[in-house]
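First the structure, then my questions, so here it is.
Heads up, one of the protein chains got dropped from this complex, but the rest are sitting where they should.
Right after this comes chain A.
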Amino acid sequence: MSTGSILETIGQEIIGVMSPVSICMFLVVLLVYTVYNPSATSSAATTIRTAANLVYLESPSDSTSQKLEGAILNAVVFVVIITLVTFLLLLLYYYRFTNFLLYYTRFSVFMIFSAMGSSILISIIQRFNIPIDAVTFYVLLFNFTILGTISVFSNGVPIIVKQSNMVVLGIIVAAWFSRLPEWTTWVVLVALALYDLAAVLAPGGPLKLLVELASSRDEELPALVYESRPNVGRNSRVRDSSLGMLVTAGIGMNSDNNDNGGAVELQELLRNVGSDDVNETRERAHMVIEVGQNERRTNRDEIEEVREDVGETSPLIGDSYNSVNDVSSGGVENSNGENRALQGNERDAVGMEEMNSRGIKLGMGDFIFYSVLVGRAAMYDLMTVYACYLAIISGLGCTLILLAVCRHALPALPISIALGVMFYFLTRLLMEPFVVGASTNLVMF
C-alpha cells in the first residue's frame, strides 16, 4: 500500500473539467481582445443576424428602455426557438431516428469547423498581417476540419486530440456568439440559464425526458459532450471518484460515528463517472473498492484484501449510464444548445462496487456560454474578465459538488451564469472605480 498523502490525488476530476473550461475561456478572451476589439470595429458594425437577434437589432443609439425591451424580446424568441428544437430532438430520438441525428451532428460540426472556423482564421490573418496564400490556407483548413470532425466523434483517436478539438469547437462558437450586441447577450445568457434550469429539473422538461429516454434504452445520446478522462497510471490505487467519497466523508462526519449513521451511503455514491460505450470495454482503467455498510474500521480490513486482486483488469460490470447531451451548432441558420453536467450510474454488486475513474462529462453548450460571458466581459475591461472567470469557476465547482451529492443530471449553467453576471455588474459598477482610484495613487493593501 502506498503511503503517499491523500493530497496528491484529491480533486483531480474537478481539475480535469476546469482546465479545459479555463483554456477555452482564456483563448476566447484573447481572440475577442485582439481581433474583435469593439473600439476598432464599432464603426464597421457588422451586425450579423442570428437566431438570437431575429426580432430586434440593437444599435448604440437606442434609448435604454428600448434596448432593454428589444433584448428581452430577443431572448424570449431565442429560448422559444431552442425549446422547439429540443422537443424536435426529443421526438426524433423517441422515434429512433438516431442515425439522422448522428449525421446531422456530424454535419453541423463540419460546418462549424469549416465555415465559422475559417471566418475566424481569416480575421486573425487580417489582424496580424500573416502572409499566407489562399491555396495553403484552404489545404490547411481542410486538413484541420477533417481531423476535427473525425476526432470529435470517433473513439479511435487519442483522447487528447479529441479533447483539444472539442475545446476548439467551443472557442469558435463562443467567439461567434460574443459578437452579439451587448444587452442582447446579457439577457440571452440569463434567459438560457433559466431555461436550462427548467429543462433539466422540471418534470416536463425536454432535457430531462431525453435523459430518461436514453437511460431507459441504455444508449448514449448523439450529442457533443466533453469527457475529461484522467490519465490513470498503472499503479493507481485509491483514486477517484474521490469527490463522491469526500462529500460522504463530510456528511458522514456529522453523524457521529455510530454504526448506522456511519453507513453513509458510500455505496450509492461510488459510481461510474463517465461515458461507457459498450464497445469500450477495452478501456481497462478502474479499480475495485469494497464498500461495506459497516463502520469504517472493518472496512479497512476488507479494502486491504480486495486490493490484492487489483492487478488484473476485469471487465466492467454492465452499466447503465446517463450522458450529457448537447447539440450545438450556432450560426446563421439555427442555433441550439443544451447543457448539463452529469454522472453516470451503475448498479451495485453484492458488497463489491466497481468504480471507473473516467472523469466527468460536461456538455459543449456549457463551454460555449461560459466563454460567451467571459468574452463579453472582455469587451469592457479585463478586471471584469478576472472577476467573471473566478465566479464561473466557482459556480462550476459548486455544481460538481452538488452533482456528487444529488447523483442525477444537473444543469451546469444556472449557478455559474448567475454568479458570473452578478460579479460582472458588481465589478464594473462598484469595484473598478475603487480599485483603480486606489492603485493609481499607489495606495494598496
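The working rule: a contact is a pair of C-beta atoms (placed from the backbone, for glycine too) under 8 Å apart; a residue touches a chain by one contact, two chains touch by 3 or more; residues count from 1.
Basically, contacts and distances are computed from a predicted model.
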{"item": "Undepicted complex member, UniProt protein name, chosen from \"GPI-anchor transamidase component GPAA1\", \"adenine phosphoribosyltransferase\", \"Signal peptidase subunit 3\" or \"Gamma-secretase subunit APH1-like\"", "value": "\"Gamma-secretase subunit APH1-like\""}
{"item": "Per the touch definition above, residue among A:I10, A:L147 or A:L213 touching the missing chain", "value": "A:I10"}
{"item": "From A:V187, A:V200, A:A391 or A:I415, residue that would touch the chain that is not displayed", "value": "A:A391"}
{"item": "Sites on chain A contacted by the missing partner chain, in the whole complex", "value": "1, 3-12, 14-15, 18, 238, 242, 245-246, 248-250, 252-253, 266, 289, 296, 299-300, 303-304, 381-383, 386-387, 390-391, 393-394, 397, 423, 426-427, 430-431, 433-445"}
